[in-house]
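My questions will all concern the structure given below.
A single protein chain has been omitted; all remaining protein chains appear in their positions.
Going in written order, the chains are labelled A, B and C, and every chain counts its residues from 1.
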Amino acid sequence: MSDTAKVTSLEQVVIRFSGDSGDGMQLTGSLFSNLSAIYGNEISTFPDFPAEIRAPQGSLSGVSGYQLHIGSKNIHTPGDLADVLIAMNPAALKVNSCAIKSNAIVIADQDSFDKNHLEKAGFVTEDPFEELQLKGIQLILAPISSMVKDSLAETGMDNKSILRSKNMFALGLLCWLFNADVEQAKHLLENKFKKKPAILQANLKVLQDGFNYGHNTHSSVSTYHIDPTDLPKGTYTDVKGNQATAWGLIAASEKSGLPLFLGSYPITPATEILQELAARKDLGVKTVQAEDEIAGICTAIGASFAGSLAATSTSGPGLALKSEAIGLAVMAELPLVVVNVQRGGPSTGLPTKTEQSDLLQALYGRNGESPCVVLAASTPSNCFDYAFMASKIALEHMTPVILLTDGYLANGSSAWRIPSMDEFPAINPPFVHKEMQPTWTPYLRNDKNAVRYWAFPGMEGFSHRVGGLEKDNQSGCISTVASNHQLMTDLRQAKIDAIADVIPELNVQGNPDADVLVVGWGGTFGHLYTAVQSVNKQGKKLAFAHFNYINPLPKNTEAVLKRYSTIVVCELNSGQFAGYLRSKIEGLHIVSYTKVQGQPFTEAELTEQFLTLLNNDK
Amino acid sequence: MSDTAKVTSLEQVVIRFSGDSGDGMQLTGSLFSNLSAIYGNEISTFPDFPAEIRAPQGSLSGVSGYQLHIGSKNIHTPGDLADVLIAMNPAALKVNSCAIKSNAIVIADQDSFDKNHLEKAGFVTEDPFEELQLKGIQLILAPISSMVKDSLAETGMDNKSILRSKNMFALGLLCWLFNADVEQAKHLLENKFKKKPAILQANLKVLQDGFNYGHNTHSSVSTYHIDPTDLPKGTYTDVKGNQATAWGLIAASEKSGLPLFLGSYPITPATEILQELAARKDLGVKTVQAEDEIAGICTAIGASFAGSLAATSTSGPGLALKSEAIGLAVMAELPLVVVNVQRGGPSTGLPTKTEQSDLLQALYGRNGESPCVVLAASTPSNCFDYAFMASKIALEHMTPVILLTDGYLANGSSAWRIPSMDEFPAINPPFVHKEMQPTWTPYLRNDKNAVRYWAFPGMEGFSHRVGGLEKDNQSGCISTVASNHQLMTDLRQAKIDAIADVIPELNVQGNPDADVLVVGWGGTFGHLYTAVQSVNKQGKKLAFAHFNYINPLPKNTEAVLKRYSTIVVCELNSGQFAGYLRSKIEGLHIVSYTKVQGQPFTEAELTEQFLTLLNNDK
Amino acid sequence: MHAITYKPQDFKNGQSVRWCPGCGDYAILNSLQKAMAEVGVSPDETVVVSGIGCSSRLPYYVNTYGMHTIHGRASAIATGVKTANPKLSVWQITGDGDCLAIGGNHFIHAVRRNIDLNIVIINNEIYGLTKGQYSPTSRLGFVSKSSPYGTVEEPFRPAELTFGARGNFFARTLDADLKTSQEVMVAAAQHKGCSVVEALVNCVIFNDGTHKDIADKSFRADRTIVLKHGSPMIYGQNQDKGLIIEGFNLKSVTLGENGITEKDILIHDAKCIDPTLHFKLGNMKGDLPVALGVIRDVDALVYDQAVEKQIRTVQEKSKNKSLSDFLHSLETWEIK
Partner (left out) sequence: MHAITYKPQDFKNGQSVRWCPGCGDYAILNSLQKAMAEVGVSPDETVVVSGIGCSSRLPYYVNTYGMHTIHGRASAIATGVKTANPKLSVWQITGDGDCLAIGGNHFIHAVRRNIDLNIVIINNEIYGLTKGQYSPTSRLGFVSKSSPYGTVEEPFRPAELTFGARGNFFARTLDADLKTSQEVMVAAAQHKGCSVVEALVNCVIFNDGTHKDIADKSFRADRTIVLKHGSPMIYGQNQDKGLIIEGFNLKSVTLGENGITEKDILIHDAKCIDPTLHFKLGNMKGDLPVALGVIRDVDALVYDQAVEKQIRTVQEKSKNKSLSDFLHSLETWEIK
C-alpha cells in the first residue's frame, strides 16, 4: 500500500461486500450505497445471494455478497471486478477472489482467519492469500471481531448479539477509506433502528470505532474521494427493480382511477413484487396469493373483468403455466399486466440467476394466433416506468401486456428520484358510455385503434358475456363462421400493431454514423451502453439501439436497422431477439452475440467482443 | 338431366353426404368410401360435424356432413366443391348449397321437403331450390322416407327404427349411380351389423330398394364409372388421422420393445387418440385419463422415467398447459412424445375447426432455452409414420418430440395399406450397459450425437436422480456454475441439431426448375400438392417443398430454398412458418400466403393465388 | 334498490339455448333464473362465471354479466371477480369435469378460503361436450368411450370433497326437482361465504339415466330426502320414513314401526359447526335416501370481506393517502 497519507480523487469505484449470510453484508452494502447516493454520487448495486437459504456458518455455499458501483457519473451497472473487497471470513475471500481486480484493496476480519474458518472454506494451507495467489492486493487485515467484542463488552449484550455489529465496524472503516461523512451514516442508522434503541447504540459505537480504527491505524494510507454528480434536484430513495415494478403498477392505478389487483403465486425472483404489493394495503391494493400461477392470473382476469387494473407477477415456469389464460385475455380483450421476472432456464433451471430466455415464450407461448404486447424494462428504476406503461397500454388498448424484467434488474438497485405523479401521462381506459346504447355490442370498436369499449359489472345496461370461444364481430355471440374468424384474427393483430403509433420511436445512441449497430433489449442496457461508450472512446465507431418495446416494435425499427451493414444483437439467451428481428425484417445482416450463464454480461467481455468485431470488419 | 342411358367414365368425383345428426350420414359416407376403395379407387374423406352435440331435428345447426373424394389417382384431398350431394332434408340442402358445383347432381328425400321441415331450415318460400338459386343442378328427388316405410312395413319394426334405414336407401341409389357392386356393399353391411341381425336384414332390403329405384325409375339417366387405380398390392383398411397416430405409437412400442403409456386428458379434436389407445388393452397399452393436461403429461414423464415409451396427446390449449412440463423433459433429457392436434385458436377458439396456429407455441412455448423436436404429419395415414418417427427420435435421442397434426388430418380418412412391421426401421434406445460402470454418470453422453444414456428403475447399479434444476455435466449434481450452464445449454441444442443427420433431406416436387417455390408444412400437403400440379399442368412453372421435419429442419433446407428467387409459404395461420424460416435463414425472399378461417385451403383458391403470383412476377 | 323486484324473465336473454333436447341443464337454467329473481340482485350486479363444458355454456343464456372462460378455471376467475368487487353477486356454473377434474384445485381452494361464491356443480357424471368420456364422478366400473372396459377408480363425492376442503355450505338437488333446485340456489345466494350446490343432472346423450335410480318419479320420494334446517328428517311417499342415529351411523326407520315416533327422528341442523353429521348425510345412499336440500349452512369468516376489512383497518391507521405519500415516507434524501 501507498506510504503517503493523501486523498486520491476517483471517478468511480466498485466495492464488494461479502461474508456469511448472517454477517449483515446486504445491510452494510445498502447503507454505504445510500450514503454515497446522498452525497450525490451515482450508484448501482447488485446482491449475490447464496444458493442455500442458510448454509453452515463459514462454508463456501453460505457466502452472501453485495456489489456496489459508485461514481461521479455514467454508472449504469454494478461494475465488473471490484476495487475494494470486504471479506468477513475466509470463505468470502475465496468465493470472491476471482471477482476483484489484481490490485484491489481487501479489508478482512483477521479474527476469522483462524484454522477452523480456513478449513471450513476449504483452504489447505495457512496462508489463504498466498493460496489464492492474491499477490497484488492491498490488504487491510483488522481484528474486527475482537475489537467489536472489546468495544461492546460493557453493554451486557451476549456474545452473539455483539458480533452482529461486526458489519458496522466494516462500514466505519469504509467511511474512513472513502472520506464519507460518519455523521450522515449515523443518521441512516438512527432511522433504520428507530425501534431498537439498544442495537442502535451498539451499532453507532462500533461504526465510530471502525472509522477511528482506519483513521488511527492507517493514517498513512491513501484514502479516496469521489466527486458528487450534478444530479437533478429532488427527493431520492433507493429502489430495487421489483419494488419499482410494484410501485409503477400503483402509479398506474392512481392515474387511471382504477383499483389495483394482483393475483400471484410466489416464485423466485419475482416474489418481492407480490410481497411489496401485499404490504400496500394503506394504498388500497388488493393482492391474492393464489394456490398456483394459473389461479394467480385467473383471479387477475376475473378482477379485470370486474373493473380493476389487474396484474399478475411471475417468472419463467410460471409464465409457462399462465400461457393458456393469457390466451383467454387475448380473446376476451381484457386489460391485464403480466410481469415476468426472467431467470435461468429451462425448467426450474437456475432460479436465482438472471437470463433473458423467456422472450420467445412471451411472444409466442400460447395456442393459436394470440398476439399480445411485450415490453422490457432496462434498469432497476425504469421498471417503474415500464410497469406504468404496461398498465397504460393494457388499459387503453384492452389487451394483455407482458412486461419482461429479469433477476438482475429485480434485485439490483439504484438511487431514484421520486417522481411527481404529474410527470406521468394520463390513463384513459375506453369505458363505454351511455350514449352508445342501444346499438352497443361487446365488440364495438374504436375505428382508429381497433380497441373495443369496456363495460364492467355494475354498469347499468351493459351486461354482456365474454369468453374464450371465437365471437362474432358484430353481436359478440359465439361464431364459427369462417370469414368472421379471419376478421377477428386480423383485428386482434391490428389492435396490437396500432400500438406502434403511441410508443416512442427507437433512438440510436453511441455513434450513429457507425457501420455497426449494437442492439440490445431489456436488462442488458447498462452493460451494453457502458461497453459501447468505452469502444467509442477508444476511437472506434459503434452505434447502439436498445429496445424496451418488443411487440409491437417501434415504428422506425426497420428504417433504423437498415442503415447499418452489420447488426450485433447481444442478449443473455441463445439468440432469441436476433431471430425475432430476422423473422420480422428481411434483408438484415445480424450477428448474434449471446451468453447463457446465469450472469449479466461484463463490460469487459462486451468491449473486447466489439473491438474484435470492428477489427475483423476492417 | 341427360336423357340417354349411358355410363360416363370419370377420373374423379366429389360426393357430399348430408343430413340430420341422426340420419347416419357418417356411416353411409364411410361405407361408400370403403366400397370405392375396395374397388380400387383412391379416396380421401372429411367429416363435417355439427357444432352442437344434438341440435333440434331438422335445424341448420344439426346438419352433419361427410365429404368423399374418389378417383383413379392423385386423390390427395377430400375435394373442394361436390359433384354429388345427398341431402336428407332441407336444412342439409341449405347448409351445403355453397359447397356444390353449379351443375351438381343433388339426391334429396322428397318426403322431408314438407312445410314443417322447410320452416325449420328457415326457408321462406315453398321452393327451396329456387330460393337457393340452384339453377343448374341435376335433381333426383326420391320419396325416400315413404318408400322405406313401405318396404319395411311388414317387419314389425317401429316407425323410428324403420326410418333409421333411410341412409341405406341413399346408399343403394349411389351404388346405382356409380355402377358400384351392390353385393360388395351388402358384404360390408353384413360385417357391420353382424351382431344385429334384424337391423341388418332391414338395411339389406332397403339398400337393394334404393339401387332398384335408381335402376328402374331413372334407367334413362347417365350413370358413372371411375376406373380403378393400380394400387400397391396388400390388405387395406380405412384410417383416420387420429387412429393412425395411435397405431403409429403402438408400432413404435413394438419395435422398441418398450411398453406404451399414454397420459392424456380429453380435448377436441385429439380425444380419439386417447380413446383408441384406451381400447387397445389387448396389445398391453396403458392409458391414464388424467385429471387435467398437466397431469396427463406428468404421468407420461413419470412413465418415461420408469422405462416406457411415453406419450401424451392434446390440442392447443392443452399444449399451453403442458409447456412447463415439456421443459422438465427437456432438462431431464427423457424421451416423450407430445401429440398436438391443432384446432382454431386463440384460447378455446374454434374447437372443432382446423388450423396450423400452434407451430410457434410448439417451437418456443416454454421458459428458458428449451429446444425440442417438432414434426408434422401431412396426411391422415402418414400420421402413422410420423407418430412412429416421433417415437423413434424421442427414444433414440432422449428428448421430447412434439408431433403436430390438426383437426383436418385427425378426422379425415383415406384408404391405407396395412404395412408389415418389417417396413419400419428398428428403434434402439441408448440404454446403459453394465460395462459403463463404475464411471457412468447420469449425463454421460454419446459423443457423436450428444445423447445421454438411459437407465431406469429396476436396472441394478444405475440408481440416480434427475430433475428440473440445471445439472453438472459430469456428476449430474445440481450446479449453478456459469460455464456449466453455458455448456449444458449448448449441449441440449447440439443434441437436437444432430438429429438433422438422421432425418430425410427436403425434396422438391412440382417443377424443380421453377423460379418460385411453394412451401408448406403439415396438414396442407394434399391441397398444396394438388394446386401445384394443376398450375404446372397449365404450363406454368412451380416448385413445391413440403416440410414434415420442422425442428431441426432438414440439412439441405437452406441450399434448397436459396435456389428460388421467391418462396411462397402457405399455411393456415398468420405466417408462423414463414417467420420461422426467415429467423433461421437470412437472405430469403418469402411471400406469406395465409388463411385463418378454421378451414383447410381449397385447391381452387390456391391455384388462383399461384397463377396470380406467377402472372405478376412476369 | 330494495324496492325493485325482479322476475325470472329479467334474467333471460334472447340467445337460443343450444343444449340437446332433453338435456337436464335446461331445468337448472330455469331454476337459476327463478332463484336470481327471488334473490333480487340486479342483473347488472350479477356475474355468472363458467369454465368449459356443455353445462358451462349456461352464462350465455342468462341476462347478466357473464364469463365463459377456460376449462377448469372458473373458481379462480370467480374468486378474482368477487375479491375485486365484493358487492357483486357471483355465481359459478360448472360441470363435474370442469370443477372436479381440471378445476379441482381451484375449487377446493375457493371453498377453503370461503370466497362468497355460489358454485353450482352440474353433475352428469360424464364429459358431455367432448362426447362421452368418464369423469371424476363416474361410478367405479363405468363404461365410456375412454373406459371401454370400465373404470378402475372410485369417484369423488362432491359433498365429501367440499367438507374435506372445510366447506361451510353444501346443498344438493336434482334437475327434475325444480322446487328444490330453486330453494337451494336461493339459500346458496343468501349464505355468506362459499356455497356449493351439487345438481344431479341427466345427460340424455352420453349418460342417460345415470341418476334414474333416485330421480324416477315413481320412487323418488322413497329414495331421496329433502333436508330442511330445523325439521325432522322424514321422507317417503307417505312421509312415514325417518332417519335416526345408531352409534356412529345413520339408519332409516319407519314411523310407527318398533315404537318409533316423530320424536325419535333426527332434526336437521344445517348450522351445526361440527361437520361430522353433514358428512354422513352428504354420503347417504343404498339403504339410506340420497339427501337433497341444504345439508350444511354455517357462517364463517368470508375472504373477500375480510380482505376489504383488513385494508380499511390499515388505511385508517396509515398516513399514506397516495403513492407519493408512501414513497416520501421511505428512507429518502434530498439533492438540491
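The rule is short, and it goes like this: a contact is a pair of C-beta atoms (placed from the backbone, for glycine too) under 8 Å apart; a residue touches a chain by one contact, two chains touch by 3 or more.
Given the structure is predicted, the values throughout are model-derived calculations rather than measurements.
Screening C:Lys12, C:Arg112, C:Lys192 or C:His229 against the full complex identifies C:Arg112 as the residue touching the chain left out.
Checked against the full complex, the one of B:Met459, B:Ala482, B:Val591 or B:Leu611 touching the unshown chain is B:Met459. Here the missing chain is touched by one residue of B:Pro232, B:Pro438 or B:Gly539, and it is B:Pro232. Within the full complex, the residue among B:Asn216, B:Ser420 or B:Asn616 touching the omitted chain is B:Ser420. Across B:Gly22, B:Pro143, B:Pro259 or B:Pro512, the residue that sits in touch with the chain not pictured is B:Pro259.
In the full complex, subunit C touches the omitted chain through residues 102-105, 108-109, 112-114, 136, 140, 149-150, 152-157, 160-166, 245, 248-249, 274, 276-277, 279-280, 300-301, 303, 306-307, 310, 313-314.
Counting the whole complex, the residues of subunit A in touch with the unshown chain are 51-57, 61, 265-268, 271, 274-275, 278-279, 281, 287, 289, 291-293, 317, 347-348. Along subunit B, the points of touch with the absent chain fall at residues 34, 37-38, 40, 188, 191-192, 231-238, 247, 250-251, 254, 259, 261, 263, 280-284, 286, 288, 290-292, 294-295, 298-308, 310, 324-325, 327-328, 332, 417-418, 420-421, 456-469, 477-478.
Note that only the chains that are shown with their structure count from here on.
A straight line joining the Cα centres of subunit A and subunit C is 45 Å long. Note: centroid distance subunit B to subunit C, computed from Cα atoms, is 40 Å. Touching of two or more other chains is recorded for residues 52, 70 of subunit C. Annotation for subunit A: residues 324, 327-328, 332, 467-469 touch two or more other chains.
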